[in-house]
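Every protein chain of the complex appears in place save one, which is left out.
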Amino acid sequence: MANLTLVQAINLALVQEMERDDRIVILGEDVGVNGGVFRVTEGLHKRFGGHRVVDSPLAESGIIGTAIGLAMAGLRPIPEIQFEGFLGPAYDQLCSHAARMRTRTRGAFTVPMTVRVPVGGGIHAPELHSDSPEAIYAHQPGIKVVMPASPYDAKGLLLSAIRDPDPVIFFEPKRIYRAFREEVPEDEYLIPLGQARTVCEGEELTMVSWGATVIQCMQAIEKSGRSIELIDLRTIYPFDMETVAASVRKTGRAVVVHEAPKTCGFGAEIAARIMEECFLSLEAPVQRVTGFDTIMPYYKLELEYLPEADRIVMAVEEALAY
Amino acid sequence: MANLTLVQAINLALVQEMERDDRIVILGEDVGVNGGVFRVTEGLHKRFGGHRVVDSPLAESGIIGTAIGLAMAGLRPIPEIQFEGFLGPAYDQLCSHAARMRTRTRGAFTVPMTVRVPVGGGIHAPELHSDSPEAIYAHQPGIKVVMPASPYDAKGLLLSAIRDPDPVIFFEPKRIYRAFREEVPEDEYLIPLGQARTVCEGEELTMVSWGATVIQCMQAIEKSGRSIELIDLRTIYPFDMETVAASVRKTGRAVVVHEAPKTCGFGAEIAARIMEECFLSLEAPVQRVTGFDTIMPYYKLELEYLPEADRIVMAVEEALAY
Amino acid sequence: MPIRTAFKTEIEHVSILDEHGQFDAKLGAGLIPDGDVVRLYEHMSICRHLDEVAFKLQRSGRMGTYPQNMGQEATSLGAAYALDKTDWMVPCYRENCGLFWRGLPMEYVLLHWMGDERGNAIPRELFCMPLAIPIGTQMLHAAGLAWAAKYRGEKQIACTFFGDGATSEGDFHEAMNFAANLDLPVVFLCQNNSWAISVPGKIQCSAPTIAQRGLAYGMHSVQCDGNDVFAMVKVVRDAAKRAREEHRPSFIEAVTYRLGDHTTADDARRYRDQAEVELWKTRDPLIRVRSFLKERKLWNDSKEAELRERAEREVSAAVQRAEGIEAPSSNDVFDHTYATLDPQLLTQRETLRTNSLGQESGRRPSHAQSGGAH
Partner (left out) sequence: MPIRTAFKTEIEHVSILDEHGQFDAKLGAGLIPDGDVVRLYEHMSICRHLDEVAFKLQRSGRMGTYPQNMGQEATSLGAAYALDKTDWMVPCYRENCGLFWRGLPMEYVLLHWMGDERGNAIPRELFCMPLAIPIGTQMLHAAGLAWAAKYRGEKQIACTFFGDGATSEGDFHEAMNFAANLDLPVVFLCQNNSWAISVPGKIQCSAPTIAQRGLAYGMHSVQCDGNDVFAMVKVVRDAAKRAREEHRPSFIEAVTYRLGDHTTADDARRYRDQAEVELWKTRDPLIRVRSFLKERKLWNDSKEAELRERAEREVSAAVQRAEGIEAPSSNDVFDHTYATLDPQLLTQRETLRTNSLGQESGRRPSHAQSGGAH
């Protein structure tokens, strides 16, 4: 048991799983000698060699496309895409191939790979280093989408993702890469994909979030002084509607918080599903506190864009006053 | 005034607008001599020459990326992507550049282009020729998304799209390319982007759809014998929430219908917004009749996947019985 | 030396049995045993027949869009012959002849074009990838498959097939570049058939050869007559050896021609001269092998008649198997999305519905506090 940051927890999971399973190959830009631009793969190249930790050419479609081949051949590739803004060139390989291979071949070929991707804003990075595209991949059947909000969860979810027989996009919220530490067991533990975590219980309102904004939600709950149940989805697809619905049936009100733009963000799905499953319990419309329907600004304005605690508190108050 | 199919209406709009505006350049795979695989650009190469109607190399990112350059230089490119399944390789140029150029340069550079893309299922085509990715682009700020459901609308919307100062994806539902004819005026008329069309009025329930499923909705309304108000969104982003909300406030019930998978489809946004804006009028949760959260099947099973009239009728009955 | 030469190279063109039936005895010596030439010819003829039958199936509404392979049989067949049975074949959709040689039953390809995923449920021991619909994307999978073999220290390689049009896609470049720079055992085989639907070769590559695309990666690159099964066997065998022994990829431009329309949905008369087609008919890969065999007394008209019958028998049996398969069930829409279906997918599968009430079997949700006050 050690007190680790999210970066360290992921690094630990990678090391342990690579020791356990020699089918794992890590590939991506700067993941080798340099240990990744966020140092998530630090030490792996030295420990496992250039055979298993591979600095690839600068080409995201190439990284995902070759990883698909590796996976179809029975290996367990863990490609890294350096920033979520550079998933774009890999979109086609992910959605036209990785997501469809099992269906297309009726299971003869499958793509067990875990794509690691730093995600989200708040670190004063340049353009296209601060986006949140989780909804895009949640809309693509055949892919799973995971986003941890704490070091402990990161390790347990990453191990489940790696062992999952289907392609998983593992989004790592870079704003909390090193924001805080948490006890992370040395021993192996798995957090099943598709299970949310109830961060804190409450009676007046249900708050649903994932990734870095879980922290903003906790701040907002603190500030508001209300009895709020906070649910960290952890897995975006498949998502744990049971936990969300049970909570909303209890509280009658919900606020969903995410960084991505509002329109067709994953908050839309959560809101629509809450309506579908908890209609008669709902005392107010589900509130969405999200990024605006605009381009994520360069960093001078990024805090105007991101849903911070105050904006969340206002939505809570309005839902409660409804 | 002539009785035209959707294909013919689009062709007419292209011809007339190219006559009017010599900044228009059409580019794409097989759009020239062959007139496009659906014959939408038939006759244009002959009429306007290879200078303005250009058979491009087989590369979708290249088509959109060069079109962005053409547009930034002040032309009005109309690239065609042969099928929506091949938008994937162009995703990055669309979302990282076309959508962001105005924001990034504070308006110094803009991307006035209209990307024409056949969309949707139901024509017994091979894999990746039957998808419906409108939600993906609706989630991307900076892009507009249009999908006509009739020949008349197709002409009027396409002219608006071409003249719009921002990038527009113009999805053409291939299932109704030649399914029926409609009177289409020879004279110029514009249908503003962002305005829905009320196909028929009704009192008991509001049905919202776009593209080819508008036809399925009409069949369902016929079958159900109910008084249903059908709204064809026409523009997916920006969408005409005012018309939708006014209708739902009147009827108290809503069903949204689309071909794309349910999770994070555009129906989620519509459902969530209806809840936000019409909460106190809602008598039942908004129903979504959509594609399943699975890969669009090869064509033997495509009609099991697509929302056909019977499935819509069931949702209507359930909403009304709620 | 202010201007010096930094790089110098040339691209070779290989031909062994040419369109006039001329056979290069030196290059061709011992390349393919006579008995195998007979088998290759028979195989090509059967595939040609399948093509004709498939065309008719489409026209009579028994099959969807189908891309004829006619005229290009020698290319994929020569490759399949030159490869080991456990080398990966990573096709596009015009490689029936090579895939069938490998052992893929014909009904798989038919099923695929009949709109049935079971056509791609290819037994793994055949080492054939499913047909690739999005152009240019499958070469990256070939690079990954080859990489996995190398990673495991196996002698397996991958050979991937694609058209001239496919070389315009970014993924082609990335696959070539990964293979060259990471030393992956891949054979990249471009079937240059002059057209990508209606777009002529010069729009895809205005360089004198497509083969020289490989120079960008420092890759061994060669052009050959793709309608010459001997040349195909030679260049693929050389490339396979290079891959297997040195982990070096190669690029092959096989010059061939699509004698039919692009697919049954296409009408090639709209954009190409019939004279060009007629010229290429004289270069048909079957014709030259038949005269080669006849000259050597390995073939005659009665064998031809027998073959004709065999082709009809085999193809119609395949069609029967493809058409005889039980209809897929609606469960098939769901069951292959993930290894295990999540609750939402299970509900969708059970109800065949997506709307919320359907999910609760038409009943009011039992949990509802009736008449919630708002």
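The chains carry the letters A, B and C, assigned in the order they are written, with residues numbered from 1 in each.
Convention: contacts are C-beta pairs under 8 Å (C-beta built on N, C-alpha and C of every residue); 3 or more make two chains touch, one makes a residue touch a chain.
Keep in mind that this is a model prediction, so the values were computed, not measured.
The chain that is not displayed touches the following shown chains in the complete assembly: A, B, C.
From the options B:Gly65, B:Gly85 or B:Pro151, the residue with contact to the unseen chain in the full assembly is B:Gly65. Residue B:Glu242 is the one among B:Glu183, B:Glu242 or B:Asp310 that touches the chain missing from this view. If you put the hidden chain back, the residue from A:Glu29, A:Asp153, A:Glu229 or A:Glu276 that touches it is A:Glu29. Where chain A meets the chain that is not shown, the touching residues are 29-30, 32-35, 37, 55-59, 61-62, 85-86, 88-89, 124-129, 255, 262-263, 280, 285, 287-295, 297-302, 304-305, 307, 311, 314-315, 318-319, 321-322.
Taking the complete complex into account, residues 2-16, 18, 24, 26-27, 168-174, 177, 180-182, 202-209, 211-219, 223 of chain C touch the chain not shown. Chain B residues in contact with the hidden partner, per the touch definition given at the top, are 25, 51, 54, 56-57, 59, 61-62, 64-75, 77, 89, 92-93, 96-97, 101-110, 141-142, 144, 164-166, 194, 238, 241-242, 249, 252, 275-277, 279-284, 322.
In this section, only the chains that are shown with their structure count from here on.
Using the average of C-alpha coordinates as each chain's centre, C ends up farthest from chain A.
In terms of their C-alpha centroids, the spacing between chain A and chain C amounts to 38 Å.
Centroids of chain B and chain C (each the mean of its C-alpha atoms) stand 34 Å apart. Residue positions 117, 134, 170-171, 332, 336-337, 344-345, 356, 364, 374 of chain C are each in touch with at least two other chains. In chain A, the residues that reach two or more other chains under the touch definition are 61, 89, 92, 96, 103-104, 141-142, 275-276, 279, 282, 284.
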